[in-house]
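For reference, the structure is listed below as structure tokens.
For this depiction, one protein chain was excluded, whereas all remaining protein chains were kept in their positions.
Entry: subunit A
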Amino acid sequence: PNIIQLCYLIATGVFIFGIKRLGSPATARSGNQLAALGMLIGLVVTLFDQQIMSFEYIIGGIVVGSAIGVFAAKKVEMTAMPEMVAIFNGFGGGASALVAWGEFVRISDPTLLGTQDLITIGLSILIGSITFTGSFIAFGKLKGFISGNPITFPGHNIFNALLTVGTLVLVGLLTVNPANQLVFWLLFGIALLLGILTVIPIGGADMPVVISLLNSYSGIAAAMAGFVINNNLLIISGALVGAAGLILTNIMCKAMNRTLTNVLFGAFGGSDSSDSGPAS
């Protein structure tokens, strides 16, 4: 187990170097390869974890996922990269939600779970699900399956705010009464809906910024999943991506002379074009 932790430490360092190198043109490609190496180290040493007793599902899942990933990555055209990234990101967020769900199901009596486990399970499902559906809407908008224009209805903003508060209340209820299946499924369902409703009012031209923000979310979702299963590497890598993604989102907004608030809620302000507006 100490060896595993040590290898996790190495993987963490490799990720940090990788992200750093990705930020500069001359070193970007090697940075990406470094990050991939870090992932490989993390994955391989995890297979020696004592909790792992059966390998059929693991091998099967990796084979199926790799086949789909390789196929998609080879087939995508260069001009369609942002939407491809959105799809991949959606799957990543979805995976974090599934990890939390799996842990919830694994403990046959959820009342045995501690408060901290339940809070992080709830948050992981919440953020992971928002990332999942939000990313697919972003994909649809870029691909033209969904209108690139902002799609809103009266009171959209307030409705989203209410849903957000509602999901947080549900996370609280889940913590208090984990045996209540209804709370669990409501949380899952509303989180999925919230992902759709958050992204759909944003115009297609702003999708790269949204994808970058969702990328940050998927990092946070991974970190929450790390809290759920008590795994350092997940927490650290997730936090790194969450924070770096947020900074990148900000940089992208600035490059467009916009603020993030303006991008996210701009469709409600009436003026939809690139008026930079007062920073709030």
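The definition used in the following text is that a residue touches a chain if its C-beta (ideal position, glycine included) is under 8 Å from a C-beta of that chain, and two chains touch if they have at least 3 such contacts; residues count from 1.
Quick note on the criterion: contacts and distances are computed from a predicted model.
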item	value
Undisplayed chain, where the name is taken from the UniProt record, one of "Pyridoxal 5'-phosphate synthase subunit PdxT", "Transport permease protein", "proton-translocating NAD(P)(+) transhydrogenase" or "Cytochrome c1"	"proton-translocating NAD(P)(+) transhydrogenase"
Among A:6, A:105 or A:182, residue touching the chain not depicted	A:105
Contact footprint on subunit A, counting only the chain that is left out	15-16, 18-20, 22-25, 28-29, 31-33, 35-36, 38-39, 42-43, 46-47, 49, 51-55, 57-58, 60-62, 64-66, 68-70, 72-74, 76, 78, 81-82, 84-85, 87-89, 91-96, 98-99, 101-103, 105-106, 108, 116, 208, 211-212, 215, 218-219, 221-223, 225-248, 251-252, 255
